[in-house]
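Dropping a structure here in structure tokens format, bear with me for questions.
With one protein chain held back, the other chains of the complex are shown just where they sit.
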Amino acid sequence: MSAADGATHTADLTVTTTPAPWVARTSQRPGRETFTALRMQQVSRWYGKSPALLDLDLELRRGEFVALLGPSGCGKSTALACLAGLQPLTTGTIWRDEERIDVLPPERRGFGMVFQNYALFPHLSVQRNVEFGLRMRKVGRPDRERRAREALALVQLTEHAAKLPSQLSGGQQQRVAIARALAVDPDVVLMDEPLSNLDAALRVEMRTEIKRLYQERDLSVLYVTHDQEEALSLATRLVVLRSGRLEQTGTPEEVYTHPASAYVASFMGYRNLFPAQLGRVSGDARRASVEVTALGTTLTGTWRSPGDPVPGTSVSVAVRPEDVVVGASPSGPSAPDALAAVAEVVEYHGRELAVRARTAAGLVLHLKTDRPVVAGTRLALSVPPERVLVYADSPTAGSPAADAPIAAEVSRGAEH
Amino acid sequence: MALSTEPRPGAVVAPAPPTGRPLRHRLAERGVDRGLLLLLPAAVCTVGLFVYPFLYGVSISFQPLRGGGALTNYTDFLADAYQRDSILKTLRLAVPVAAVSVAAATPLAFQLRRDFRGRGAITLVLMLPITFGSVLVAQGMARVFSPYGWLNLLLSDLGLGTHQLIYNYWGTLIAAVLTSLPFSFLLLMGFFGGIERSLEDAAATLGAGRATRFWRIVLPLALPGIVSAFTLALVEAFAIFPSAILVGQPDNATHVLTLPIYQAASQRSDYPAAAAIAVVMTVLELAILGLLQFARSRLYRGAAAGGKG
Partner (left out) sequence: MTTTTPTQSLGTHGRTPQRRARTGRRPTLTAVITYAATAAFALVVLSVLGSVVVESFASSWRSGWWPRSGTTSWYGEAWRTSGVSQALVTTFEVGIAVVVIALLAGVPAGWVLARKAFPGRSVVLIVLLLPIILPQITYATQLAAMMYRIGLGGTLTAVVLVNIVPALPLVVLITIPFVEQVNPAVEDAARVFGAGTWQLFSRVLVPLLLPGVAAAGILTLVRVLGSFELTFFVSSADTQTLVVAIFGALSNPGGVAAGLVAAMTVYYMLVAVLGLAVSLRFANPVTAVSRHR
């Protein structure tokens, strides 16, 4: 349950009793009807002295499509591997409803899993690959073949059943991997960046396929990706990880419109991310209206971090290119003056233009517009204050804005 | 979506390559250019030091020292039951050595395929027999395996009696396994380690326990490698020589093919006879190698046809 304002989800640690031993042993194949929620509680995974996961609390409820999002190294694949049992936990527990499953080996957890590199058995035909899980569950031959055929029909690969994986294209192999995971009718399907090895057009195709399967079969999915577009289009809930910790969780719309930190913003397409100094603060502590100054340019924005804004501190500012308006300010006389900038680079994107503009003081802004902008011309830019997101620079995490690529442009601009 | 392969009426016919290109271009298209000159030093060494002596040997094998027909050396060798038996004795030694090495190395290599603490130490110990060679191994065996050696002392202390494990067939077998097993082990460890971890993970998530994962996933994929390892071990076992003399029974049980060659050349200086026996040995070994390669290719084709699941 995420709070209405999209703030970071806090764990509720209520279950501390361990189930009776016999419960764990008999959980070979719980029916899908009995599964309500999957929970990782305070899970940590250390490799020697460095943590891949740190006190992670993650929940997947039945019917959800949760996307684990983050850059490489943030721990998302490790979280999935721990959940599947392919890696041991250093601390923490994993629960399926009232049953503790982190003590079970992967072959007894009953998940379906789709691997990034497909992991199809090269010596088995497509049909036998898909049948494998059913064979492990000692399903009789006629049932096994029927269910495998149904799974292959779901992904439209029926005519390739007798082929070997090496005879299929990448996209087809991925579909076999999906069919193999679905054939066993699991409670939860785990997907580890399944589309990252496909080319762009195929990726979009498969994304729709996965969404269709999820809706048709009423699955519960935990999906790991570094692609925000994928996450936004597929998920019912996003979980953003940072260095092994949970950074934000919420619906795609919540995370997209109200990222909880500059880190999440950088992931959600807030391409304008730069450091600034905090000026005047007005309004109440929540949703305070603040003035920020970067390279002599002053903007009015909205305070998004949990603590109180302190004037004079350095902050990070995030603005989406789509939110930058070209032309006169839309908000009337009380809005700040429009920024004067020169269009440097203009890219044609079909429906709109992507423009990189620079103010006289050297502040670089990326924006999108459908107005006919030509490189070298002057522009008047403005951003509605509620779309200028201002975040505190945390002492431990430093200033994400300072690491953002745009910061380099800003400092380069300052030399002019 | 099948594309029609017939040209539409009125379509342009594909152009033909121009005629009259220089020879150099035509050769280069087929891969022959100046870069091939880099092969020259190796080619010279191989032809001069191997191909020529080998062919020379084959030719003198048909020129027996003490007269008689061209095939005298061969008939002499094959007619003599004692000499002829050396073929059998070679096989009786080489095949078990290779089989034992590979059979023992396979489970070891599978268990130890992933990195673990002490892998370096184990690898080092296993490299020792290979590094030191069969002469040293044979020499050291005397103290350990002889009737009053350490092993028999231990066995009699344990009440298991003494056993003659040296200066007979077993001595040579043990010496050969001591050098052959490590090599097979390292080779197989590479093969098993080369099987992607994600395949075993996938099998696990689908419900396969450890034993099932080994028998259904790892072993079928490693089988070509195992056959390769067996082939290599067999090739090495064929060449057993010093240990057959030092810790075997060179006159009897371990009178392998290498010994008549040695005896003919060093003791009788009868190089033609030695060459003839060498040819016999070569033919035998190439025949067995051919058989194994054929079996291996059948294995691949079997797996490639989507064989058993």
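The chains carry the letters A and B, assigned in the order they are written, with residues numbered from 1 in each.
To be clear about the criterion, a residue touches a chain if its C-beta (ideal position, glycine included) is under 8 Å from a C-beta of that chain, and two chains touch if they have at least 3 such contacts.
Not measured: the values here are computed from a predicted model.
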item	value
Selected from B:32, B:71, B:88 or B:160 as touching the chain missing from the view	B:32
Which residue of B:93, B:137 or B:217 touches the chain not shown here	B:137
Touch list for chain B against the chain that is not drawn	30-32, 35-36, 38-39, 41-46, 49-54, 56-57, 60, 104, 107-108, 111-112, 122-129, 131-144, 148-150, 153, 178, 181-183, 186-187, 189-191, 193-194, 210, 228, 232, 235, 238-239, 241-242, 245-246, 258, 261-262, 264-266, 271, 274-275, 278-279, 281-282, 285, 289
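Here is the rule we use: only the chains that are shown with their structure count from here on.
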item	value
Geometric centre distance via CA averages, chain B-chain A, whole Å	53
Contact set on chain A toward chain B in their complex	84-86, 105-113, 115, 117, 119-125, 128, 131-133, 135-137, 162-164, 180, 184, 190
Chain B residues within the chain A interface of the complex	196, 198-199, 201-209, 212, 217, 220-221, 303-304, 306-307, 309
